[in-house]
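Encoded as structure tokens, the structure appears first; notes follow it.
Here's a slice of the assembly, chains where they normally sit.
Per-chain numbering from 1; labels A and B assigned in written order.
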């Protein structure tokens, strides 16, 4: 399967995006990548039993999250959503607490696998493992918002494999019938674990499925952060204006195996794996920022150091933070337990 | 006090709560103009408008799933599953999501929703309009399951369910809808979730039941009274969490236990109740714990003779009572 991201030209900054915002986007992309790479090191070192990556999805997620309002809009990001939750306000320390399954992990107190994000104060809605269920929840959040007459937006993400689930169909259908303020971002990385897209659906693009619901289906280069920002900003505008949901397909690359339990060499052509790096959203954006004169070696260097420091701090903090007490096992089954 | 049917008591409960709290809305197939196929929500759309009484697409998974989302966005959804038999497409949303959200988020998120579902048979509904589905959900920590048998209990439990901060499956027996009438006070009241009720006191044995079978058990108990056997009939009302104390203290008193449900025998709720008794009231037992339940066939057939053969009846229950009494 070839990845048809456009040649190395990015769409460029949409109106109203100044240089500092562009650099802020870059910072989050770097941060997410650095956090993600650290998790793999911890996994190899036997300190983190499980890691699942956002590597290759940073542009799609940062671009989208910059179009949302922190603390107001709801996000329901799937397990690759590390960059999403960082932009929405989760701190590196909070993220690392989950990697070490610590009691203070805000997502689940160490009860769920890492990458099952949740944070009520930040309106990051608790996620589970069965794929696609959050699509129905996002529709329901939008429905409640319409009933209440509010103007918050529900944004959810999922992979292209997940579009085969009934909940994808039922959730988007409901949102479209009632013109609900929901954005459905499919982060298409060509594989569902080992299953390539052509064994998952008979269409070339997930965006083609918008037609089936009478809503816009937008295909965007998921390795172009500014393009993803623009597409989501437009969708958010529609949603807030009461003009209904949007299905966005951000074509990403999966730069790692599916998870730390997977070995993609058993099913993915070597040449394809080798080619992946040439589609790295970070490299592409860095080159663009340099061309624009927004970035130089010095700024790049200090940015990377600052981030390394953040990741070191988060790791150290989380590692020394206490594990859950066994006596808490029975807590939170019901309100009164 | 007015005599109303079980169906009317449920409609009243929804209506009075919606009038009080604008966060409450109803979502299900045909609940709007049609007022539901059983007319439980009849008239509500005129009172509260189409944004609070919504006809759902024909898709149970998103009926449950959307209500879960809505419950996490400061509303109080009442989902209606048209027939309990059709709750199965929503199984994943109810079991993996609604029931687990509080626990998995370490108490950060919760899902205050009610799922109403008409269940049970004896109405020529055949395999797919007669099912008892409670056992599946009584096995799920994080869920509460309620199955009232009288108008008074139904109205009080429905209000408690809507106010409950956790997901509640509210089961309404179809045959009881219009068959069972009872007095319901004018004033506002609640029946607490998790409390059983002794519907008939007796010293010779304890019958544990709920729903339509509760009424059949009372009939049978009446019959045995004439034979000098005093049967205590315990109405569970809530199926999860079970009222352990009520069950155990009654059995400790009578030292005999008969469990009656319409659901299939094997893997039904009766097994759990028998296990509780046999572990925690063992010394008091003076006879085998007996179950009168539907046989282990996939569901209730349509044809009258088969439907009758399937359903536990007052006569079958009375026979089991006699046998246990004689033990």
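As a working rule, contacts are C-beta pairs under 8 Å (C-beta built on N, C-alpha and C of every residue); 3 or more make two chains touch, one makes a residue touch a chain.
Here the structure is a predicted model, which is why all the values come from computation and not from measurement.
Student: For the full structure file, work out the chain stoichiometry and give it in label form.
Tutor: A x2, B x2
Operating definition for what follows: only the chains that are shown with their structure count from here on.
Student: Residues of chain A touching chain B in their complex?
Tutor: 74, 105-109, 111-112, 116, 118-120, 125-126, 128, 130, 133, 135-148, 154, 166-167, 170-171, 173-174, 177, 331-335
Student: Spell out the residues on chain B that touch chain A in their complex, using ranges where they run on.
Tutor: The contact residues of chain B facing chain A are 25, 27, 51-52, 54, 56-57, 59, 61-62, 64-75, 77, 89, 92-93, 96-97, 100-110, 141-142, 144, 164-166.
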